[in-house]
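Comments concern the structure below.
Every protein chain except one is present and positioned as in the full complex.
Right, subunit A next:
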Amino acid sequence: MKLELRGITKRFGALVANDHIDLVVEPGEIHCLLGENGAGKSTLMNVLYGLYRAEEGEILLDDEVQHFSGPGDAMRAGIGMVHQHFMLVPVFTVAENVMLGHEETNAIGVLDIAAARAKVREISDRFGFDIDPDAVVEDLPVGVQQRVEIIKALSRDARVLVFDEPTAVLTPQETDELMAIMRQLKESGTSIVFITHKLREVREVADRITVIRLGKVVGEASPSASNAELASMMVGRAVDLTVDKAPANPGADAFVVTDLSVIDALDQYVVKDVSFTVRAGEILAIAGVQGNGQTELTEAILGLQPRVSGSITLDGVELVGRSVRRVLDAGVGFVPEDRTEDGLVAEFTIAENLMLDRSTGEPFVKAGALQLKTLEEFAEAKLEEFDIRAQGISTPAGRLSGGNQQKVVLARELSRDLRLFVASQPTRGLDVGSIEFVHTRVVEARDSGIPVIVVSTELDEVTALADRIAVMYRGGIVGIVPGDTPREVLGLMMAGETTGAAA
């Protein structure tokens, strides 16, 4: 089916998320929509799927103008979507999820679960998936859940399939398999819109590429274009994709984790028997697919997890059992993975956010009273030093862009006298310019001679920053390998394979 978008414009208040976007997807083609986070890709697709109503423009399928008032209309017209955050009910079975919304029933509304099972089996056989229709979705690995999303779309006879950042949660191997599925779908005549900001994937699978920047189409590119060309189109200027860093000059073992286990509220081990050491002046990157215990590990280091066993020592001082306050006082700097949730108080000003971790005493508090003058001078200096683009230090942190918010967090955490720096997903959702800035700062922290831990699900970031790489899988460390380990090996380790994990 041919899909055409003409002059789509979508505004949110004063913000123009999509500005007269035109896009044509021919039948049986994989069309990549490339753009940075916040460029307006997802907004455009939500318009196509009927979740948003566009102010201007029209959607055509096989040259017929469509009027969607909701996702139901879009689906009936043959549009399917694999969402970035899966639209699956976790406690339902695969079959229940697939039939939801277009259930086959008898006269009094009793579900025909057998028909739904058969449908799941039929589609999953067609594409060589091995999926049990009666499995409960939350028990399935993320990669398999994504296949359930694909089955769900195909069961509604989707002939245009939109993949919204589908690889964010996948291992490199699962990504390869997804690419193969996309090609297979294309051969069966399905048109595919593939939204991503990862250049490698685009070049591998796309027939055509449309680049979007700040809500506008900035041009088309051919899949044979180089990474640097695509990146500069996406960002609007030439970008340096590598991180400048001198070889590490590691000192003694400064940070030692021994047999660390964390148990969550559902009595499950989320981190089990993890041991590693980080030397002073070294970056240890913790790689792994989202949800394999990295979050809980960093939270355990900071004292945020209630049920922790094992030992964590920093310069010989035991951290397990200490309160967060006392862990911070031991010299731990921490960049949490969700800056809006855990890193900042959105309603507070930049200045207030900069002193959040030092509200107990001097220099910002004396005899219970805030030292506003000291704080002001400090905040002004940090604004300058960290190049935070804001109207002033009294701007609420919530009004800043993602990159500037992250700079505020970094400024706060790096302005104390640190003995250890932990950064969790430090560049998630940031633009290329901010990523460069954050990476430089992380390397600087290392060069100041303290141990640094970077947790990241992006292999590019891991290989760019790491001196050594620890790969986590299902709560354990599969292996610790040198920083120059090939991506393929890392990819296998992220899927739990121990091959090559010698070091």
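The criterion applied here is as follows: a residue touches a chain if its C-beta (ideal position, glycine included) is under 8 Å from a C-beta of that chain, and two chains touch if they have at least 3 such contacts; residues count from 1.
We take it that contacts and distances are computed from a predicted model.
A.B. asks: Assign the chain not included in the display its UniProt protein name, restricting the answer to "RNA polymerase subunit sigma", "Alpha-D-ribose 1-methylphosphonate 5-phosphate C-P lyase", "ABC transporter permease" or "ATP-binding cassette domain-containing protein".
C.D. replies: Hidden chain identified via UniProt as "ABC transporter permease".
A.B. asks: Which of these, A:L214, A:I263, A:L304 or A:V365, touches the one chain of the complex that we don't see?
C.D. replies: Per the contact definition at the top, the residue touching the missing chain is A:I263.
A.B. asks: For the chain not shown, which residue from A:G7, A:G72 or A:P486 touches it across the whole complex?
C.D. replies: Residue touching the absent chain, from the options given: A:G72.
A.B. asks: Given the contact definition stated above, which residue among A:G109, A:P247, A:G316 or A:G368 touches the chain not shown here?
C.D. replies: Reading the full complex, the residue touching the unseen chain is A:G109.
A.B. asks: Since one chain isn't shown, list which residues of subunit A touch it in the complete complex.
C.D. replies: 49, 51, 70-73, 75, 81, 83, 86-92, 96-97, 99-103, 105, 108-111, 152, 171, 173-174, 176-177, 180, 263, 265-269, 272-273, 473-476, 478, 492, 495-498
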